[in-house]
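Just one protein chain is left out here, and the rest sit where they should.
Now for chain A:
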Amino acid sequence: MKMRKGIALLICLVLIVISAAGCGKTSGTEEKNNKETADNTGKETNTDKKVKLEILSLKTEEGPKKAFEEMFKGFQKDHPNVEFDIQSMTSDELKTTLRARAASEEMPDIITWMKEVEPEYLADLSGESFIQNLNADSVTAANAIYDKGTYAMPVDNGYIGLYYNKDVLTANGLEVPKTVTELKKACETLKANGITPFASSLSDLSVPYMSLIALFSETVFGANPDWSTQRDAGEVSIQEDSNWKAAFDLHKEFVYDYSDRDAAYNQTYDDCAALLANGKVAFYGNGSWALSGIRDVKQDANIGLMAFPISDNEKDAKLLCFPDTSLSICAGSKNADVAKEFLAYVASADAGKIWSENVKVSSTVTGVNVDYDPIATDINYYLTNNLFTPYGDRVLRSVFTDKLWEIYSYYMLGEYDWNTLAKELDNAWDIAMKAQ
């Protein structure tokens, strides 16, 4: 009996010890590994010992994945001792993963930048020579949310604009509309000819949301790049700003009213790309990431890209062109030196070309101009004529963008009037200021 009791107690103790050990922050093996990794940070060991750079990326599409693989190979030519462990996931997954990794002090070496990651977890790249290889405006825009410091190294410039199908316009005797009046006229003509002017989805609200971002970037930040600062100082407000209302009204008038509203709830993001590619609609508002989807449906789709017309002055139309993918080094990286060497490679012309060709976007590396798609000409028109704005939703605080995402469709679908919407958005801005 005594022996059985003893065995039972022993099992209990073992279980308690196992539970406690499982909850410990760093196990013995991890400590050993960390020690080994720490040894790898020295300059001498960079070329001698194996180093594994861990990268967490939110680029899940095939293009960026292929670009990363090619860049790894390019970097490994001069750094054969460096291996890469890249994990691609959606932005929600990355956010959740990084929260958990930050809590357990196990951040990776490099991440694709997201505004949710506080600067305390990122390395400041100010003063690094390779940053000079990049377009200065892109670097500034990528780091616009920080008071000081360079935490994001922009790799490419994305855009959000209005794709149009040239064949559909031509077949209906239309020119590419440059003003709101021309756009309205084009939509009416198309409608009269039985063609749905705009592709839109209401089952995936991110589709119409992209057009709204493009619109307020033009009407609000295109007209006043300092709007956010002025709003923080209480000098302006959404309720009193006619430019915000103009963005929402244009959005409702064109993106919603001229779409197939009955079918929109049954249409997805992919469906919208297919509608434009196959010439079933004339216009589709979305970003650079939508291009590959359009080309996947029809490689030779005769499409173009333009900024949303926002007035009857065609010069008011500015393309939202912003640093899309940026890379950051995590502050706690044990391989910070090697990570910087890799970023220096990414900022080189060779890597810029690899990225641009595979991802089908314009590179931020100075001097790299890849003709990745016929619409690159359209984008260059806006860039070279300084008809672009770099401020979209990425420079806005997440508490505000969450509310904007939540209620923008309320106005579009007639649930909210302007005053209710604007009041809630102003309130969200104030909460965001306090929270962040």
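Worth pointing out:
The criterion applied here is as follows: contacts are C-beta pairs under 8 Å (C-beta built on N, C-alpha and C of every residue); 3 or more make two chains touch, one makes a residue touch a chain; residues count from 1.
We adopt the following convention: contacts and distances are computed from a predicted model.
Its UniProt record calls the unshown chain "Raffinose/stachyose/melibiose transport system permease protein", which is the correct pick from "Anti sigma-E protein RseA N-terminal domain-containing protein", "Raffinose/stachyose/melibiose transport system permease protein", "FeS assembly ATPase SufC" or "Outer membrane protein beta-barrel domain-containing protein". In the complete assembly, the contact with the undisplayed chain comes from A:Ser203, out of A:Thr60, A:Ser203, A:Ser242 or A:Thr377.
Across the interface with the omitted chain, chain A contributes residues 5, 8-9, 12, 15-16, 19-20, 23, 92, 95-96, 98-99, 102, 116-118, 120-121, 202-205, 262-266, 398-399, 401-403, 405-407, 409-410, 413, 415, 424, 431, 434-436.
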